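My questions all concern the structure below.
Every protein chain except one is present and positioned as in the full complex.
Right after this comes chain A.
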Amino acid sequence: MFGLGGGAPQVNSKQKLQAAEAELDMVTGMFNSLVSQCHKKCINTAYNESDVTKQEALCLDRCVSKYFETNVKVGENMQKLGQSGAFMGRQ
């Protein structure tokens, strides 16, 4: 889902651990940017209410699902590019 594909069939445990760490970093980074972006977009910073209103709830819903969907799409595309070797001018 988040890049990295299936990897080569023969990988030792160290590489696996590194891959897992990198992936965890990636997921955390994505999550953080998602939270800040959707907060900025949807939440009224006047904070008149302690709870979210219906409008904010709907906006957050849409924001998060859109963000995930885009992320998956971009990830898939990058993976394809990486596999074909066309990425970063490596023809």
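Just so we're on the same page, contacts are C-beta pairs under 8 Å (C-beta built on N, C-alpha and C of every residue); 3 or more make two chains touch, one makes a residue touch a chain; residues count from 1.
Heads up, the rule we're going with is that contacts and distances are computed from a predicted model.
Per the UniProt record, the absent chain's protein name among "RNA polymerase II holoenzyme cyclin-like subunit", "Mitochondrial import inner membrane translocase subunit TIM54", "SCP2 sterol-binding domain-containing protein" or "Transport protein particle subunit trs85-2" is "Mitochondrial import inner membrane translocase subunit TIM54". One of A:Q37, A:Q55, A:T70 or A:Q83 touches the chain omitted from the figure, and that residue is A:Q55.
Contact between chain A and the unshown chain involves residues 1-2, 6, 9-13, 16-17, 23-24, 27-28, 31, 49, 51-58, 61-62, 68.
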